[in-house]
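Worksheet: the structure to be examined is printed underneath.
Every protein chain but one is kept in place in this view of the complex.
Order of writing sets the labels: A and B. Residues in every chain begin at 1.
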Amino acid sequence: MSIRISQIDKTYGKTRALEPIDLDIHDGELIGLLGPSGSGKTTLLRIVAGLEQADGGSIHFGERDVTHVHVRDRRIGFVFQHYALFRHMSVFDNVAFGLTAMPRSQRPSTGEIRTRVMQLLEMVRLQDFAERFPAQLSGGQQQRVSLARALALKPDVLLLDEPFGALDAKVRQELRRWLRHLHEELNFTSLFVTHDQEEALELSDRVVVMSNGRVEQIATPDTLYRQPANRFVFEFLGDVNRLEGDIENQVLTCGNARVAVPGVENGRRELLLRPHEVRLDEQPSARAHLPVSVTAVVPVGAEVRIELEADWLGEPWLATISHADFERLAITRGKRLFAQPSRLHRFDTPRPQTLAPLSVS
Amino acid sequence: MIAQALTRRRERRVLPGFGLSLGISLTFVSLVLLLPLTSLVGQLSQLSWSQYWFLITDPRLLASYTVTLLAAAVAALSNAVFGLLMAWVLVRYEFPGKRLVDALMDLPFALPTAVAGITLATLYSSNGWIGRLLEPLGISVSYTWVGIALAMAFTSIPFVVRTVQPVLEDLPAEVDEAAMTLGASDGLAFRRVILPYLWPALVTGTGLAFVRSLGEFGAVIFIAGGKPYETEITSLMIFVKLQEYDYAGASAVASIVLATSLALLLAINLWQGRFIKRLHGGRG
Partner (left out) sequence: MIRIGDAPRVRRLLIGVALALTVLFLLLPLVAIFAQALMSGIDVYWQNLSNAYTLSAIGLTLLVAVITVPVNLVFGVFLAWLVTRFEFPGRRLLQTLIDIPFAVSPVVAGLVYLLLYGRNGWLGGWLDAHDIQIMFAWPGIVLVTLFVTCPFVARELIPLMQAQGSREEEAAVTLGASGWTIFRRVTLPNIRHALLYGVILTNARAVGEFGAVSVVAGAIRGETNTLPLQVEQLYQDYNTVGAFTSASLLALLALLTLAAKAALEWRAARRETAT
């Protein structure tokens, strides 16, 4: 079922939680709402669920206008960050709750409920835990029960509020993969909130990046990363190095550092680059003379993270380089090197610009 | 050996004051609590079983057990309903005068029972503010078990409110929300989801109100009137026997009252412990 959100806004006292927001979600899409805390993502999700009332605007599920429909009649499934299982009910009773809460005329028979609940428990691979109480399950298992419970009524849309936020990294990874499979299998329309960029990029068909109650960008994960709509999106989606200096004749100077910036007008400007867009060398190049010294070395996974400092830098830079480069340059703490930007991004123009490729070897 | 064990013990204790606080606490508990209670045992030990049995099964006394238990049960159950309502309203809603109402809930604990007693007796007497309105309807409260239950209910109001209130305050909003997203109506969600959360507190509060009502004296005697076989509560029977210098009889009745109260208190504690264990991960 598609969801159409138009001109939804919300104010708490004097705080503007949501600027008027428009968002169209297609049938079967998995959408991630990404943003820092206080960005309004949870408020938006709760308004879609009917747990909060918007000040204005409308929400349609398919052709059905649900703007003023009570949460209990919206036919949504909702998964809470802290699971919100009923602790005095067994796993079975938790999952069966929605079915047994139906008015007598529509309620399935006890046998049908039993079959349906066991099916759901099988789907979340908890069929052996039906008689357990929530307190006897791990966090990951509880969240799976919560999902089965939300799906029991075959909701039009599934809404998840930071569903993996309370779990540790490994379980989170596992559940994410599992949710994606489930989504591919059942193809429900779903909207989830997260503050974790990786989670949003991995799970979503499209990501809605929000800040301060506004939508900053709606795009596929790939577009989002490669073509951020603005500086906020760029900064929020990963680590960022800053370079600020005076530009004259297409050369940026900052203390004893300088770098060629073809096509950039004169004046004081700030340019940004990602850690993987920093190369390191023992010699400066014709385009860039950026002396730095290594202050920390962290080998993690496929790459090595290097922290760099220099007196022309306000805050340290981060560079990620390959293990091969790391060995070739024999990097140790205190070593002096030259940084070589492969790309530079600027966000002070109406449309973001990327200067690339910059390096000549 | 023992001295050694004690020193070893003391070495493990980081904080000072163990000896002093143990000494003071034990002395106080022995002198103020245990010594007087043993005197009751002493008094009873002078009775033979048959004498004891005769004393505690006096028909007038049996009638007092009935009226006390009945009135206390009615009082406790009324308070369960009233307390649940008040706790709900005070936690969930905002309304003018809420803080005043909240503060008033403690009045029965702050107001001396004798004051409560004469006030209720006056209000519900046939020419009192309320009694006057009830009389034409054929309802009499004074000098009946209804009056006894009313007085007991008054003095035990805070128990249910104050045990349920904090639990309701701590109930996360998600519990409500989960029930609503699953389509439950207000009534169903309250009955099947919220009430089970409040149940341990509700039962504990009601149980405490019952225990308190069984022993209530000052608030009850004025409105009860003390008609033998009808409106005599058990506490009053002890009092009457004492005034007749019947110490043995008074002690025998007191032992029944004391044993009942302690057994109930113990039962409440045990039940509560078991319930809580289940919710926090014991094997169901």
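The rule is simple: a residue touches a chain if its C-beta (ideal position, glycine included) is under 8 Å from a C-beta of that chain, and two chains touch if they have at least 3 such contacts.
Note that this is a predicted model, so its numbers are computed, not measured.
In the whole complex the chain that is left out makes contact with A, B. Within the full complex, the residue among B:T113, B:T144, B:T163 or B:T204 touching the omitted chain is B:T113. Residues of subunit A that touch the chain left out of the display are 50-53, 70-71.
Against the chain not shown here, subunit B presents residues 13-18, 20-22, 24-25, 28-29, 32-37, 39-40, 42-43, 82, 85-86, 88-90, 92-93, 95, 97, 99, 101-123, 129-130, 153-154, 157, 173, 176-177, 179-180, 186, 189-190, 194, 211-212, 214-218, 222, 234-236, 238-239, 242, 247, 250-251, 254, 257-258, 261-262, 264-265.
Here is the rule we use: only the chains that are shown with their structure count from here on.
Averaged C-alpha coordinates put the centre of subunit A at 54 Å from the centre of subunit B. If you check the complex, the residues on subunit A that touch subunit B are 49, 51, 70-73, 76-78, 80, 82, 84-90, 97-98, 101-102, 131-133, 135-136, 149-150, 152-153.
Subunit B meets subunit A in the complex at residues 172, 174-175, 177-185, 188-189, 192-193, 196-197, 199, 278-281, 283-284.
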